[in-house]
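Then we have subunit A:
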Amino acid sequence: MSTPTTAELKPAPPPVETIRIKVDGRELDVPKTMPDWQGKPQPTTMLQACAMAGLEVPHYCYHPKLPIAGNCRMCLIEFGTPMMGPDRKPVLNEDGSPKIARSVLPYEPDAARGAIACATPISPGMELYPSSAATKQMREAVLESLLINHPLDCPICDQAGECKLQEYSVEHGQATSRFVETKVHKPKQVDLGPRIMLDDERCVLCTRCIRFTRDVAGDDALGIVNRGSYNSIAAYPGRQFDNNYSLNTVDLCPVGALTSKDFRFQMRVWFLKETKSLCATCGTGCNITAGAREEKLLRFEPRQNDAVNGPWMCDHGRLNYKWVQREDRLSTVISTRTGSGTWTGVLAEVAEVLRNAPKGSVAMVLSARQTNEELYLLNKLAVLCGAITDSIAREGQGDALLVSPDKNPNSNGVRLTGVAYTEMGIQIPKIAAGIRNGQIKTLVVFGEDVTRHGLEGDVLSRLDHLIVSDVLPNETTQRAHFLLPGCAHIEKRGTFVNVKGRLQKFMKAVEPKGDARPEWEFLGELLQLLGRPENFKSLEGLFNQMAKDTPAFAGLEWSRIGDLGVNVKL
Partner candidate 1 sequence: MNNARNNLTTVKRTELTFLEKLYVPTLWSGLKVTFRHFWNTLFRGKVVTMEYPEQKWTVPEGYRGAPYLVKDTEDRTKCVSCQLCEFVCPPKAIRITPPGPAVDPTTGNVEKRPKEFEINMLRCIFCGFCQEVCPEEAIFLQKDYSLTGVSRSEMIYDKEKLLALGGVHRGPIMKWKQKADEARKQDAFKPE
Partner candidate 2 sequence: MDSIMDFIYLHRELVMGLVKICAVLAVLLPMVAYSVLAERKISAFIQDRVGPNRVALPLLGSVPVLGPFLTRLGIWQPLADGLKSFLKEDFTPNYVRKAYFWLAPAIALIPAFMTMAVIPFGSYIGTEKMVIADLNVGILYTFGIVSLGVYGLVLAGYAANSKYPFLGGIRSSAQMISYEIAMGMSVIPVFMLVGDLNLGKVIQHQSGGLFSWIIFQQPVAFFIFMVAAFAETNRLPFDLPESETELVGGYHTEYSSMKFALFFMGEYSNMIASSAMMVTLFLGGWTLPWFGLNANAPAEGGLWIGIAHIGIFLAKVLVLMSIFIWVRWMLPRFRYDQLMDLGWRRFIPIALANIVITAVILYLKHAP
């Protein structure tokens, strides 16, 4: 778990009470309590203590963001406590150090008795042996037992490559199984819900999915049915596991039992190129890892950022990537005036139009889906042409967990860069009136279908020049005189400011299609054609310049934002 890289102003935390323990013979001070999955202080567990000592204890059912169940037994470790004499005083060795009693089975003093590290709190003087032979043996035994009925169908399992059962089998398991008996067969291809497919044979019954959907998503839809070897995860017969967070159970599932129907059989995970990006579906700005192979987007996965989304994200955002690579995607730059189809030609024409436009005859409608950098450049352009600018608000349903009612990823960016003030969209009627009375002759539209937001087709047809940049075709792009194909955010780099005022950067996962280019690139060129001195060859330079010019971003630098973003003043 990483923490935000920038120091946020907070009162200094009170000194923490610590406990001195030994992990693999090394003395260590660990805090007495640690935050649990909800952030409440709870006694520090052995597993957390081992993590602090730099030793990973293998586990399936334990998850830092879920309540502890302690049912997989994978985290069993050998331990010892200071020996107490009959007088309730510690027994000492000859050299004066406390004598340690290793925990053993009651009637078998030679066999170590392990404890599940995820749920056992530490106590002063305790010694943990996460690397001992006994611990190793316990792990081997647990893995063997988990694999008794496992179908071992890794070749067709989508989890292969990121499967904890595979990883731990290699790291902690035995090479062969001693079981020759027939495996128990359970239902495969169970349709759990519209987005989830369950394979009961692969399940290790860690109940992470049950706990997530009960305690985090608040839709208590899953349970364990049947008994013994036939235990299986199920939803109530006839009911669907269909809440908006169901796909998180796929990430949570340490094995391949729960798979995403969308990603199922699409690609083996080791072929995916993973890029740190953001979800642009709503204003929350969940951190994601985009998986793509050979310029084809295949999945979004949440990337843990406790300041924004924790380790979760909603299903809607996760599946909202297919439009980017749609067939009808805008991919040719074109000027309907001269028929020119090259960026140099069209940009020169656009520059000509904007240079000759009298003050007050230009208006701009800019989307809150553009990045801060692009909005900054567009604002510069607006100042140069004396244009009025506005953006369009996009309201929708929100929920208590992650989904924001603001469906624009960068509403705050629009405000902070000065494209629109407090309320978005109040200038639109003014622009419409300006076009109607012939005052406004040139309209620049970025990323919005303005025909659906108050500037209908007949209004647009009065314009002399309509300059449009967008990703997908719509009525506005059809009416454009100059069409500049832009990029979806997943195809470029940039920053967004989410609804809570966190500025986060995202990276480029795939190449744009055809002529499409990141907007900031061609906007920089356009500004240069209009005689501005700036020439932004790199996004880093552009961001740093914007940070200098924008009060809200003062003091920021691209290289210092970090993967988890920083808070800015709204």
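Keep in mind that, in the parts below, contacts are C-beta pairs under 8 Å (C-beta built on N, C-alpha and C of every residue); 3 or more make two chains touch, one makes a residue touch a chain; residues count from 1.
Regarding selection, all candidates are chains of the complex that A comes from, given by their letters.
Model, not experiment: these values are computed from the prediction.
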Candidate number, among 1 or 2, whose chain touches subunit A in this complex: 1
Complex interface listing, subunit A residues touching candidate 1: 151, 154-156, 160, 182-185, 188-189, 197, 226-227, 230, 261-262, 264-268, 270-271
